[in-house]
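All protein chains of the complex are present and in place, except for one that has been dropped.
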Amino acid sequence: MNKKSSKPRASKRQKAEWRQGYLFLTPAVLVIGVFIGISALFVVYLSFHKVNLFTDTYTFVGLENYKRVFTDQIAKKALKNSLTFSVFVVPIQTFIALIVASALNSNIRGKYAFRTIYFLPTLTSSSALTLIFMFMFSVTGPINSILIKTGVLPVGGGINFLNNPSYALPVIMVMNIWSTVPQYTTMYLASLQDLPASMYEAASIDGAGAWKKFTNVTVPYLRPITTYVLLTGIIGTLQMFDQAYIFSNGSGGPANSTLTVSLMVYRYAFGTNNAMGYASTIAIILAFVIMLVSFTAEKLNASESLY
Amino acid sequence: MKPKMTTGRFFMYLILVLYAFITLYPFLWMVSASFKPLREIVGGDMKLFSSNMSFDNYRTIFGHSSLFPRWFLNSLIVATVGTVINIFVNSMAGYSLSRLRFPGRDRIYHGLLLLMMIPGQVLLIPNYLLLKTFGMLDTYSALILPAAANIGNIFLMRQFFINFPGNVEEAAQIDGLSRYGVFFRIAMPLARPTIATTAIFGFMGFWNEFTKPMLYIKTNTKYTLTLGLQSFQSQNAGTMWNQVMAAACISIIPIIILYLIFNKFFLVGLRMDGEK
Partner (left out) sequence: MKKSTRKFLRIAAMCLALTMVLSLGAFRSTASAEDFGGRTVTIGIWGGNDQETAAINQLKENFEQMYNCKVDLKVYTDYNTQIQADFIGRTAPDAFYVDGSMFPFYGSLGVMDVLDPAEYDLDAFYPNLVEAFTDPDGNVICVPKDVSTLATYYNIDLLEACGFTPDDIPDDYAEYKDFLLELQAKLDEVYGKNQIAAMTYNQDLARNLYILQDGNDGLTDENGYATLSGEGVVANLEFILDMVNAGVWKTPSDLGLGWNGEAFGVGKTAIMEEGNWVYGTLKKDYSDINFGVKAMPSYNGTQYSMSYTVGYGIYALSKNKDMASAWIKYVTSVDGLNIWCSGAGCLPPRGDAAEAMDVKADPVWAVHSEMTAVSLPWQLGNNLSIINSAYQNYLPLAVSGDMSAADMMAAAESQANQEIANAG
């Protein structure tokens, strides 16, 4: 099992391992290749064309769509929104999930109840969730009344958070964090089940306190899962669509403050624009941006890259 | 050994309880709203209890269509079959990508991640055309097969298997288990907490999936529950929030049951060093 033993010829044992590797991957690769791979290739093809899918006409336009994206100010704004969203949401949700999971895994009373309580929100339907947040942040809602009661805002000076360009996106961020943390907490917890208790004991003998155990044992142990949480978090946030769509009624407003790249893609693909080519181009560029960000994040999370 | 109640612990409990409240409240509100009349919901009342609570919304929903049991069954079939296939396909792929060495492995891994990065909105139409070509429109296969493998879950399984102690396979093989035996008899059972997690989220994914059934399923007897519930939504005159909430509550019941079944897997992991 030595990594450096890459001899020119594979031994019998290695060949058996190769065979198992490919065999185990085949079903997944087949399904994904056919149902996502082919579609993705089609999207790449579309991005070099001016397309009317209704009449089945494809006109090759070379890099024109790509050139246009780079001069498209609205696309720039959408990308900025998506990146801002990601920059705030991903670290916060990862951090909270990590803390909550390790707290739940520690020797506390009522951990079973806590775990169930923390899992339940993943079941709240997204339309119900959006409605609740709209109520909470509405002019007459509880957030405003708290702010008014505590004197932060003047009486009658409630903010219409959802209709205000400076607040609309942050509200969606809060909502997103609220809804994703329980999921990631559950995943962290699953992995913590296998953390050998001896590792904590060793740390205790060394005189480590709770925080030390967290930073020196839990966090490093969970690093592979953190990679997962970070990467899927980045992908999820940069592709954020539903919540922006519901909040802004599809307009991305006010003043483009909730316009995300995916919302833009959807509007070009399914609006009255009939611009599948341009939508595909934006989608591919978004995929590259996500790749870049993920790559950077993985570098930061590093040291796990041995595998 | 009972831990002492220090200030640190006190704050931890405080935060846990506070967070539990923040996180649970909207969920409870959803449940409570499903029993309230529309007028009270849109009035923006954030209270959990009201004197006007009744089963009216549920009665209305169940009165909408005689196809309810059928839709429920459809969802159950799709979600169960889909999840079972997913468990094996994803674990095998995740295991292969983390614990086995073979040429091209990392390239495949990165390729899969890259496919995850393409926003789904542009894939809808190509997928639709693809399924039409395969003659799969209006079948359950259209809902199951394209989702039979899930890149996110493969990725999660891979990350989980990375934390496996390196000597597990060798020890097992010395005990006379074949390579394949090691996976099915040792690795999968040890991965139970993670498999249970991906299973429940996978099940929820199938159960709550809306876009796919909406685009692919044409016949109303083949609707899934989510689609069926949605088909009552009037396009005019605003959202009937009372019915939306009741529908949401109906559709989460199976997931809660599943969670309770899987609960012990979440909580009791098999520790590799034999400790509890």
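A and B are the chain letters, set down in written order, and residue numbers restart from 1 in every chain.
Just so we're on the same page, a contact is a pair of C-beta atoms (placed from the backbone, for glycine too) under 8 Å apart; a residue touches a chain by one contact, two chains touch by 3 or more.
Treat the numbers as computed from the prediction; the structure is a model and nothing was measured.
Peer 1: With the full complex in mind, choose from A:Pro91, A:Gly110 or A:Pro165 the residue touching the hidden chain.
Peer 2: Missing-chain contact among the listed residues: A:Pro165.
Peer 1: Out of A:Thr124, A:Ser138, A:Thr232 or A:Ser294, which residue would touch the omitted chain in the full complex?
Peer 2: A:Ser138
Peer 1: Looking at the full complex, which residue from B:Val42, B:Val81 or B:Leu177 touches the chain that isn't shown here?
Peer 2: Residue touching the absent chain, from the options given: B:Val42.
Peer 1: Quickly run down the residues of subunit A that touch the omitted chain.
Peer 2: 53-55, 68, 72-74, 134-135, 138-141, 156, 160, 162-165, 249-256, 259, 267-268, 270-275, 278
Peer 1: May I ask you to list the residues on subunit B that touch the chain which is not drawn?
Peer 2: 37-39, 42-44, 60, 64, 124-125, 128-129, 132, 137, 214-215, 218, 220, 227, 230-240
The working rule: only the chains that are shown with their structure count from here on.
Peer 1: On a C-alpha centroid basis, what's the spacing between subunit A and subunit B, in Å?
Peer 2: Taking the mean C-alpha position of each chain, the two centres sit 16 Å apart.
Peer 1: Residues of subunit B touching subunit A in their complex?
Peer 2: Touch residues, subunit B against subunit A: 3, 8-9, 12-13, 15-16, 19-20, 22-24, 26-27, 29-30, 33, 44, 46, 88-90, 92-93, 95-98, 100-103, 105, 108, 112-127, 130, 145-146, 148-149, 151-152, 154-156, 159-160, 162-163, 166, 170, 179-180, 183, 190, 193-194, 196-197, 201, 204, 208, 241, 244-245, 248, 251-252, 255-256, 259, 263, 266-273, 275.
Peer 1: Quick one: in the complex, what on subunit A touches subunit B?
Peer 2: Touching subunit B from subunit A are residues 1, 3, 14, 16-18, 20-22, 24-25, 27-29, 31-32, 34-40, 42-43, 46, 53, 100, 103-104, 107-108, 112, 114-125, 127-129, 131-133, 135-136, 138, 140-142, 178, 181-183, 186-187, 189-194, 196-198, 210, 221, 224-225, 227-228, 231-232, 235, 239, 241, 261-262, 265-266, 269-270, 276, 279-280, 283-284, 286-287, 290-291, 294, 304, 307.
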